[in-house]
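Worksheet for the structure shown next.
Omission of a single protein chain aside, the complex is shown with its protein chains in their original locations.
Note that the chains take the letters A and B in the order they are written out, and that residue 1 is the start of every chain.
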Amino acid sequence: MINPHPVLPEFEYIKPENAEDAVRFLKDHPGESRPFLGGTDCLIGVRDKKFEPKYLVDLKRLDGFDILGFDKAKGLAIGAAVPLNRLVMSPEVQAYYPLIASSAREVGGFQLRTRATLVGNLCNASPCGDTIAPCLVYEGSMNIIGPAGKRLVSLADFFKGSGMTVLEVGEIVQSIHLPLPPAGARGVFLSIGRNALSDLAIAAVTALGFPDESAASGYRFRIALSAVAPTVIFAEGAQNLLSDQPINEKVIDGAADLAAQACKPIDDIRASARYRREMISILTRRALDEIWTALKDHNRKAG
Amino acid sequence: MAKHIINLTVNERKEQLEVPAHLTLLRMLRENLALTGTKNGCEAGECGACTVLLNGEPVNSCMVLAVECDGAEVMTVEGLTENGALDALQKAFIEENAIQCGFCTPGMLISAFALLQRNPKPDEIVIKEALVGNLCRCTGYERIVKAVKDAAVSSGRTR
Partner (left out) sequence: MKDSTTFPKLVGSDVLRVDVREKASGAAVFTDDIQFGNNLLHARIKRSPHPHALIKSIDTRKAEALPGVKAVVTGDDFPGKIGLYLKDRNIIARDRVRFIGEPVAGVAAVTEEIAEKALDLIQVEYEPLQAIFHPLDAIKPGAPLIHPDLGDYEVANFIFPKPGTNISNHFKVRKGDTEGAWKSCAAVVEREYYIPHIQHVPIETHVAVAEVSHSGKITLWSSSQSPFAQRDLIAKTLGVQTCDIRVIAHFVGGGFGCKAGVTMEALPIVIGMKVKGQPVKLRLTREEEFYTNFVRQALVIRLKMGCDKDGNMLAMENTMHWDGGASTEYGVNITRAGGYSCTGPYDIPNVKADSYCVYTNNTIGGPYRGFGMSELHTGIEQCVDELADEIGIDKVEFRLKNVVQGGDILATGMLMHPTGIKECIQKVAKAIDWGKQSQPSAPHKLRGKGIALMWKAPAMPPNPGSSATLKLNEDGTLLLGVGGQEIGQGAFTVAAQLAAATIGLPMDRVRVAWPVDTDYSPYEWQTVASRITWSMGNAVMAAANDVRKQIFEIVAEAWNENPEDLDILDGVVISKRTEKEIPLKDFAVYGIPKENYDGWIGGPIYGRGKFMPTYVTGLDKETGQGKRAVVHYTTGAQAFEVEIDSQTGKLEVIRAATAFDVGKAINPDLVKAQMEGGLVQGLSSALFEQMIFKDGEMQNPNFVDYRIATSVDLPKEILTFIVEVPQDDGPYGARGVGEHPMVPTIAGIANAIHDAASIRMQGPPFTAEKIYLAIQDQKK
């Protein structure tokens, strides 16, 4: 019987002065403390008794946690406390990492995005997390601070399963770093929900294509599929098909089929596995069509 | 249970309160400050009835802790009316019959107000997207969208 608390259960609020203090506190209170950023997932989990922390540790005001820094050589650094709205409205994110802007725009409503953070979304590791796939496609890495010091973990290695990451007790993410996307890259984020907007994804495809001389087709693709497996997955077979031979409509169809085969969707109250699989096929084809057209256009213009 | 002293400004008035960690901004406004214009529709960050401005940006106040608001500026629907004079948005909502039961109205007004602050001349699609986090069951939304558009045209806001 689903009937959460009408009021939040009791907990203590800890506001550490710096990252080291935060890490130490979390390490010293394993199993009863939890990091807290935008709260949009955390407070729901607390309310629903998904977890029952004695302490919520607010990381938002820690030094460096609210940076949004773009460097033309190094790429983009997004601090853990940066809310989604800031990303949606950032000219650099729109220009250089449009898939993050377009996927973030579809999360919830405007009020939610004032609080929800990208890093929070990533750490929540939901199978249908809309913003996770774009970060994977842009090959982000997480700057983690923990009791054992700092470490950089590639996002591809960050997720263990549905709701599970490699973060150890006491570890927090300070920021995510995204390298510059490959030159000439074109990307599309396509998602299907139950309403026209604001719903979480039933199925989503995030795809990026870019010129690459080392590929037989002259192009490489990164295709990430959301909400159809315990974590976001790459459609590797489809990716390989698109790099191994000249690209045409038949190849794109084949890639869409391979993407559909790659996913492991489930039936749940939101959608059936069959529908999810077929939508992956459709969305992959639409994404690839759009990207391919843009790549060809650019190629033609470049002469 | 530890209590925290917070100092904040609500509708341009300074307030100092002692609050437990788990008190949400929504409940603090409604229960501690008797500002009942902001409504409780779901307490899960989904319906938007609790929308207020926090440091100038709209948030679902049911998903914000009061303790996080130390040093913050909060505006609720009560802050829209200035010395009894209705804001252009409020007037437009009235003129367009965009209010029926009135329960979603405070949240809608705040979301719309924030929209016009960042985008003084939004088109219909932008308005609809900005309000997607505010659920209404009575009006069917069209009149609300029209009211926001009217207010954008007529607005001479100084804030």
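We adopt the following convention: a residue touches a chain if its C-beta (ideal position, glycine included) is under 8 Å from a C-beta of that chain, and two chains touch if they have at least 3 such contacts.
On a predicted model such as this, the values are computed, not experimentally measured, just so you know.
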| Shown chains touched by the missing chain? | A, B
| Hidden-chain contact residue, picked from the options B:Leu8, B:Ala21, B:Cys47 or B:Ala152 | B:Cys47
| Considering the whole complex, which of A:Ala19, A:Leu200 or A:Ile247 touches the chain not shown? | A:Leu200
| query | Can you name the residues of subunit A that touch the chain not displayed here? | reply | 1-7, 9-10, 192, 194-200, 202, 269-272, 274-275, 278-279, 282
| said: Tell me which stretches of subunit B touch the chain missing from the display. | reply: 30, 34-44, 46-47, 49, 76-78, 80-81, 86, 90-91, 93-95, 97, 99-106, 109, 127-129, 131-132, 134-145
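Rule of thumb we're sticking to: only the chains that are shown with their structure count from here on.
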| Counting in whole Å, what is the centre-to-centre distance of subunit A and subunit B, each centre being its mean C-alpha position? | 29
| note | Seen from subunit A, its contact residues with subunit B in the complex are 6-13, 15, 39-40, 43-44, 47, 56, 58, 60, 85, 108-112, 114-115, 197-198
| message | For the complex, give me every residue of subunit B touching subunit A. | response | 1-2, 4, 20-24, 27, 43-45, 48, 51, 54, 57-60, 63-65, 67-68, 111, 114-115, 129-134
